[in-house]
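All protein chains but one are shown in place.
As written, the chains take the letters A, B and C, and residue 1 is the first residue of each chain.
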Amino acid sequence: MTTTELELVPASAAPLSTATNMKALVYHGPAQRAWEDKPRPIIQDAGDAIVRITTSTICGTDLHILKGDLPAVIDGRILGHEGIGVVEQVGVGVSEFQVGDKVIISCVSACLKCDFCKKGMYSHCRHGGWILGYTIDGTQAEYVRIPHADGSLYHFPADADEEAMVMLSDILPTGFECGVLNGEVKPGDSVAIVGAGPVGLAVLLTAQFYSPAAIFMIDLDDKRLAVAKEFGATTLINSSDGRAAQRVLDLTEGAGVDVVIEAVGIPATFNICQAIVAAGGRIANVGVHGKPVELHLEKLWDRNIAITTRLVDTVTTPMLLKVVRSGKLQPSKLVTHRFALNDIMRAYDTFGNAAKEGALKVVLTNSAAG
Amino acid sequence: MTTTELELVPASAAPLSTATNMKALVYHGPAQRAWEDKPRPIIQDAGDAIVRITTSTICGTDLHILKGDLPAVIDGRILGHEGIGVVEQVGVGVSEFQVGDKVIISCVSACLKCDFCKKGMYSHCRHGGWILGYTIDGTQAEYVRIPHADGSLYHFPADADEEAMVMLSDILPTGFECGVLNGEVKPGDSVAIVGAGPVGLAVLLTAQFYSPAAIFMIDLDDKRLAVAKEFGATTLINSSDGRAAQRVLDLTEGAGVDVVIEAVGIPATFNICQAIVAAGGRIANVGVHGKPVELHLEKLWDRNIAITTRLVDTVTTPMLLKVVRSGKLQPSKLVTHRFALNDIMRAYDTFGNAAKEGALKVVLTNSAAG
Amino acid sequence: MTTTELELVPASAAPLSTATNMKALVYHGPAQRAWEDKPRPIIQDAGDAIVRITTSTICGTDLHILKGDLPAVIDGRILGHEGIGVVEQVGVGVSEFQVGDKVIISCVSACLKCDFCKKGMYSHCRHGGWILGYTIDGTQAEYVRIPHADGSLYHFPADADEEAMVMLSDILPTGFECGVLNGEVKPGDSVAIVGAGPVGLAVLLTAQFYSPAAIFMIDLDDKRLAVAKEFGATTLINSSDGRAAQRVLDLTEGAGVDVVIEAVGIPATFNICQAIVAAGGRIANVGVHGKPVELHLEKLWDRNIAITTRLVDTVTTPMLLKVVRSGKLQPSKLVTHRFALNDIMRAYDTFGNAAKEGALKVVLTNSAAG
Partner (left out) sequence: MTTTELELVPASAAPLSTATNMKALVYHGPAQRAWEDKPRPIIQDAGDAIVRITTSTICGTDLHILKGDLPAVIDGRILGHEGIGVVEQVGVGVSEFQVGDKVIISCVSACLKCDFCKKGMYSHCRHGGWILGYTIDGTQAEYVRIPHADGSLYHFPADADEEAMVMLSDILPTGFECGVLNGEVKPGDSVAIVGAGPVGLAVLLTAQFYSPAAIFMIDLDDKRLAVAKEFGATTLINSSDGRAAQRVLDLTEGAGVDVVIEAVGIPATFNICQAIVAAGGRIANVGVHGKPVELHLEKLWDRNIAITTRLVDTVTTPMLLKVVRSGKLQPSKLVTHRFALNDIMRAYDTFGNAAKEGALKVVLTNSAAG
């Protein structure tokens, strides 16, 4: 323990166990990952907390990293930005959490102090944002350092279910904020969700907070559409014949739908969105796009529509926590596979073949912890 | 007067003068227009009013029609969708206006009864919308028939100035609704307006209702920029060197601006908008686009922005009337040229050479009226 | 048929049956009502429709009228402001409805043209508002004249249930607009509804459109509370011991609730609302008050709260129609008793003893119609 760390940790803090190594899922360049030994993280800043991971999960973004799509991720980086755990140590500037607290880790780290944080745009925090498992080490490990802990952790509710709660790290706020809130879903609305993957399904679950009258689910995969049906979609449209947009227009007497939510991230799906948005409607983009799309302003300039983009801010986590606790939302529906954390290499294999495996979210449990 | 009309006009209505012809500006196919005799309009529906025009004006859209860009406009159509006049006759279903009332004619006709009108989207009225001088005869004439008169006319305030008030027919609500309201301009905001033509200047005037801290005006023409300066722009940027976007970024320390308003309608100007919108900002499109634009979702997907489109609804006309009457807005600033209505052929020549003539709005006065 | 009427009715309209009398529930001063003969209504204005009633109901306000609390109601007035029926005749200015259309009658008549209607405040319409069964004859009759028909009627959905739809005339929009929308209920919120009568229960049903986490229902009557439980309330509080406010505070760790909805209309219930509203919360008043209340600004001035009042505008009827049709709301739950329309005198007896009879809404069916 360095001198610096000594100053940053309150005198009353429990001493960290003397073992200084841990196991972690480490990125070693495109298609290279390993479950290997890494030094345990230590407090580096007054606002840091060290959290022992009890539950983690894998995100589609982790697969993108492994494809090499995000060059900002360097060799040696521990992946993962979702998790549940127990606070092991806190910096002297942390006031909302104590050693021993069980916590939900948010995928976005928020200093709460910069101009963006003050506006509720944690995603663009000048000192944080999405950094876990991206520009700093992440949560697919036995321990993780969480900067700006007071803005990035949430108290785990007594008697709650870890599997459900880990969905609050990323996927539920992403679907809710980028899709449902930006889409401004209202009672009686018609909603179309393009993409029935885990994020699209998170949109589907949280859109129902506002009692839309109809939810069209559009995907290429009938198995995913069947899951959507179970989760509350009212109309299923398989888009593999290229006629999805026409079908939505036919079903709405040519009017289109009030709210269209893009949950894939490619030009083809964005095109469906443009084609089916009703006059006065909204397109809420959730998908991560790698190239430009052609926007048909020559058709849309007089349609009174809005198109929104958003990186999840996780500002709605407190609200989502209240809804989950009230029983009005069962996020563990999204969990299809379960592994021990130290079996994460196999979990990645399964999640990497999601279509074949029927995988949505894959939960990792650290049985050594707890 | 037909039997049908007899039933539609209240018994107490003043008899329409016996003359049945009038002069009007008539479209005869691309580049063909004439000031010629046409029959006076008559009441066709219970909600109609016949208005004797005292002031009219020409819109950039009229020039588009003359270029043949709007094929829905047929040979023989009287152009014009802006005007001030006096009610000559009303249908039996009209309750808010009487013969002799001086009125402002809105460019959008609103039935007030359909689902779109009830939502305040008069632009998409199922029985109206923009029809004047487009699919029915318009206001560049001695008389005009106004359908849905109760939703399409406004009482002319006592002692107001016709020249100022005719700007409420179209250009001010267009700038205000499509640009300022959709852009959600707030006190202290930075705003960029791309295009310093009449509509861009209407945006500029009405954006100041909300006390933004900075207004960047971007245009190719230094003369128009000079007008913008006079109208309240705080920074002028001539975009002819292709470096406008970079200049805005430099002036904002790379952050971009909170609200960007597109008032031209071509890909090049939309591209400037995309490049300068700040994280968390908004692009409000006002321009009429003839072709698609490339939307850089690969850069914008995580920027928490909104892009809006809108055809003017003219729902804010009552608000604008109150602001104009309070003296906080002088719309006659937009008027650069004045002609007699029967000199409209020459007025078109001037307006058609707006850049050379330094023309913004060209006002036409029917001296025979009043 | 008078000359005036002749002009107001389209030539193509079906001739009204020759019978000129009908049966109606008539007010003859405090505590005096009779089911008696009255002349059938006729078109008086271009915007009128004559509707043959198929279903009607009785409102708590009708009982207030019978107590003499609303002196604006004159001897001879036909009561009732709720109903379903079939259009028999329309004035020449009516465009959205035709003879033979089945319609829902809104309790509020909206001209759609005045400043208040244009702002969506139909309740304060300068030519309408609540007038049916109040200042003009109402719907507890075989026929009724509906002024401003285009703004006051709604198309009855094919295959819908009349019993459910008649709840859209008044009680559902009242609970939703005055209580839920003004209260700004959000997902995860805690909500308290003071008063479990029909209106309070309409609030309860429609509050659930927004997925609040907890709904406290407060009333003096355990039977009504039991109904509330069935309708989705999460906590029941019998206020007869005068400790309701304290109990809510205890259950919320002293914080109070986010949204408090007053659905009674007396100082005692308003006092509960003041005592339990959380900092940052809202009190939405739905109840009709006969006297002032003491507002504790000395405690509330720094609590960042809002108190709202509202007479129902019925602007949300189209939205409510969509939700009801989607199956997300079953308004017929509110119906406890059914009578033939010509048995309305007995229906009033039952509804007048609501507590004893366990009556919520009492539906009246005109079996002669249809």
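In this text, a contact is a pair of C-beta atoms (placed from the backbone, for glycine too) under 8 Å apart; a residue touches a chain by one contact, two chains touch by 3 or more.
Since the structure is predicted, the reported quantities are computational estimates derived from the model, not experimental observations.
Across C:135, C:234 or C:308, the residue that sits in touch with the chain not pictured is C:308.
Contact with the chain not shown here comes from a single listed residue; of A:81, A:127, A:289 or A:310, that residue is A:127.
Considering the complete assembly, chain A touches the hidden chain via residues 7-8, 11, 46-47, 91-93, 95-96, 111-115, 117-118, 127, 150-151, 315, 318. Interface with the hidden chain, as seen from chain B, comprises residues 186-189, 208-214, 234, 318-323, 325-326, 328-329. Annotation for chain C: contacts to the undisplayed chain at residues 116, 119, 121, 123-124, 182, 265, 270, 279-280, 285, 287-298, 300-311, 313.
Quick note on the criterion: only the chains that are shown with their structure count from here on.
Judged by shared residue numbers over all numbers used at their interface, chain A and chain B contact each other through mostly the same positions, with over half in common.
If you average the CA atoms of chain B and of chain C, the two centres end up 41 Å from each other. Taking each chain's centre as the mean of its C-alpha atoms, chain A lies 44 Å from chain B. The set of chain C residues touching two or more other chains comprises 318.
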